[in-house]
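Note that one protein chain of the assembly has been removed; the remaining protein chains are unaltered in position.
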Amino acid sequence: MADIRTLHDAVAELIHDGDTVAMEGFTHLIPFAAAHEIIRQGITDLTLVRMTPDVIYDQLIGAGLVRKLVFSWGGNPGVGSLHRFRDAVENGWPRPLELDEHSHAGMANRYVAGASRLPFAVLRGYRGSDIPTRTDTVSTVTCPFTGEELAAVAAINPDVTVIHAQQADRQGNVRLWGLVGVQKEAALAADRVLVTVEEIVDELSPQAGAVTLPAWAINAVVEVPGGAHPSYAAGYSVRDNDFYKAWDPIARDREKFQAWIREHVLENTAEGAAAR
Amino acid sequence: MADIRTLHDAVAELIHDGDTVAMEGFTHLIPFAAAHEIIRQGITDLTLVRMTPDVIYDQLIGAGLVRKLVFSWGGNPGVGSLHRFRDAVENGWPRPLELDEHSHAGMANRYVAGASRLPFAVLRGYRGSDIPTRTDTVSTVTCPFTGEELAAVAAINPDVTVIHAQQADRQGNVRLWGLVGVQKEAALAADRVLVTVEEIVDELSPQAGAVTLPAWAINAVVEVPGGAHPSYAAGYSVRDNDFYKAWDPIARDREKFQAWIREHVLENTAEGAAAR
Amino acid sequence: MTQTAQQAPAAAEWTSDELMTINAARALVGARTVFVGIGLPSTAANLARRTAHPDLVLIYESGTLGSKPTRLPLSIGDGELADTADAVVSVPEIFNYWLQAGRIDVGFLGAAQVDRYANINTTIVDRGPDKPEGRLPGAGGAPEIAANCGRVLMVLRHSTRNFVKKLDFVTTVGHGSGPGDRERLGLRGAGPVAVITDLGILRPDPATSELVLTDLHPGVTVAQVRAATGWDLKVADTVATTEPPTADELAALRALQAAGRSAT
Partner (left out) sequence: MTQTAQQAPAAAEWTSDELMTINAARALVGARTVFVGIGLPSTAANLARRTAHPDLVLIYESGTLGSKPTRLPLSIGDGELADTADAVVSVPEIFNYWLQAGRIDVGFLGAAQVDRYANINTTIVDRGPDKPEGRLPGAGGAPEIAANCGRVLMVLRHSTRNFVKKLDFVTTVGHGSGPGDRERLGLRGAGPVAVITDLGILRPDPATSELVLTDLHPGVTVAQVRAATGWDLKVADTVATTEPPTADELAALRALQAAGRSAT
């Protein structure tokens, strides 16, 4: 059953050194505030899972907390490269970064298998691509009815999934809407689930296209208004495209990056960040 | 692209003798009016697919139009047996009925595979059950990562899927809500899709939990108010539980059944049924 | 579980079906979530929500999570179940992400035939050499409910027609052919832990997995239960008697059934 917690306590309790952590949100509802709390607490040696690592993982990678990245598209959407990601892969700074790289279709199906508690998923994918030469989580299976050979991808079951949603009620039931991405699957694939929300409400508002996660499928809920910034929460905020563009020169330079993390994350508190 | 048609023309054009037809709707939104039009047109030698055959398939089976049934639970929900289904299976009346029988989980995944255009789906199911001894659409696959053996079920790809929904707009985009069942999967698994709707509207109304099928995934839309009776359309009607109970003595008796079909289906017209 | 001297309604004031349903509802205490079959299990689960277990999360295979129906649904697709749910999901999702994933504490099933290992047949009945098989509704959700829920409760009326020596068809595995079978088959939940009938309660012997009579409803004898069972039913060393229905339980059950009737 979901407990309503502070961000500090929820992160400290649910996320540990060495964990495999998925923080999902397809451009929309990216849980930046929770990632910053991970950086403040210095939780390290993480394996991070995310279809689109985005600026959120650029920050965690640059902060030196990540040993492995499982992903399918690592760019700054609409802007260009993720420089901290590239620096880690190309130069091992601040530490080497192991990669498990897939296509979007493969990653989405890995989460589906994880949420279904199946060891693998089947798809038409990867045919002729070099991707399977660099990972041991793509294989093949043969259809027992037609004999066709199809791609198999290994399930992802993170230790913890962190997502941001628009609303939770006081029992801890969570509702998100707009682009719902792969968050339901990522949450249900995990052993533990932490949800930050824009708002805790008496009654969840009806919303077309909403995903509702019942309280009993979640471990902790934290109210963090603006917790997806610079991404956005439909109905609450708009995407801060300027931040994404401004990130490019910050992340290009190791020192500028470190200064930014110091000023905007380390010298901030969970409560200060929430009040932003 | 969906054309807006009459029920007579849509059924005549899209459904043919010998077709495999899925008419879905999990208690809710069952396309009875379309089934009655199939009976009026005498379209026969059908393979019918449906998780819960329900009264709708009892009628088609009793009318002698069905050679094979693919299903997972054949009862009159909340009432008892489907007597026409039983009479066909047990006594071959009015013709023998071949069965391809599954569990709900298996059927649901067969539709998922069909909608995904994969030849099969994987699930944890059927273990220790005698079900696989009577069908050739259950087999096993071995996980290439863990070595675990899992059930495989063959995809279902009907020639035609028929569903009932609450609304379509004038372009033929369809929206259904409430218990959405397996209709999206059944529709997307089919080569051709016919949708009857309660109402054609200028603009689809926003609805929590709605499934929207775009016009370009549908062949024909027909406005048939009450077309799900005696099942129901959330927001438009309530389930006619009395009809389900009244069906039991009608269906028990071959002559009563035939009289009922004659009076309520054959001597009716699509237009008369729609005006009901 | 022994009968107490509390102020319970007198025996004539309840039916054996009411005893069955009330004991089935009681068996849900301690569960957070229950995957509910229609019919007797649904009545029992709804009664539990109205008596000892108001927070019980009812999950129906029609795709509803956390239904709070105000009246008994006639079918698992009643609109009431969706209208009162915390969330409504598709049928593939309910089976794959919720049931198969092992998130549900209790699976609550009825049955047409049960054997001594709590295996279930709901598919066909052998009516003799020269007669066609009798047709039952089929599997529905049961095989995967029994496989994947944390534990399974069963509720059905007690007769030699239902409690049979050998199933004509194994639709759904309970304990297979005995200890170790569920593990061998990869069935992850604990399987059936109680079969609640109109006469009493059977539970699997931890050593043999065979169903044993552990509880009698007030006024029922061991001989009656053995006579209604198609195999040589074993009886626990100490057989408890179930608590008689309380006035609250009876009132809640009758109100539930009356509301169900008047709504149809």
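Each chain gets a letter, A, B and C, in the order it is written, and its residues are counted from 1.
Just so it is clear, a contact is a pair of C-beta atoms (placed from the backbone, for glycine too) under 8 Å apart; a residue touches a chain by one contact, two chains touch by 3 or more.
Note that this is a predicted model, so its numbers are computed, not measured.
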Omitted chain's touching partners, listed by label: A, B
Residue in contact with the excluded chain [from A:Ala217, A:Ala234, A:Ile250 or A:Val265]: A:Ala234
Chain not shown: contacting residue from A:Phe32, A:Tyr57 or A:Tyr126: A:Tyr126
Given A:Gly64, A:Pro144 or A:Gly209, the one touching the chain that is not displayed: A:Gly209
Contacts of chain B with the absent chain, listed as residue ranges: 1, 115-118, 173, 184-185, 188, 212-214, 216-217
Residues in chain A touching the chain absent from view: 26-28, 51-52, 71-75, 77-79, 81-82, 85-86, 89-91, 101-105, 108-109, 111-112, 123-131, 148-149, 178-182, 184-185, 209, 211, 231-232, 234, 238-239, 241-242, 244-245
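Just so we're on the same page, only the chains that are shown with their structure count from here on.
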Contact graph of the chains (line, ring, star, complete, other): complete
Whole-Å gap separating chain B and chain C, where each centre is the average of the chain's CA atoms: 29
In chain B, residues with contacts to at least two other chains: 123-124, 148, 209
Residue numbers of chain C (touch at least two other chains): 96, 100
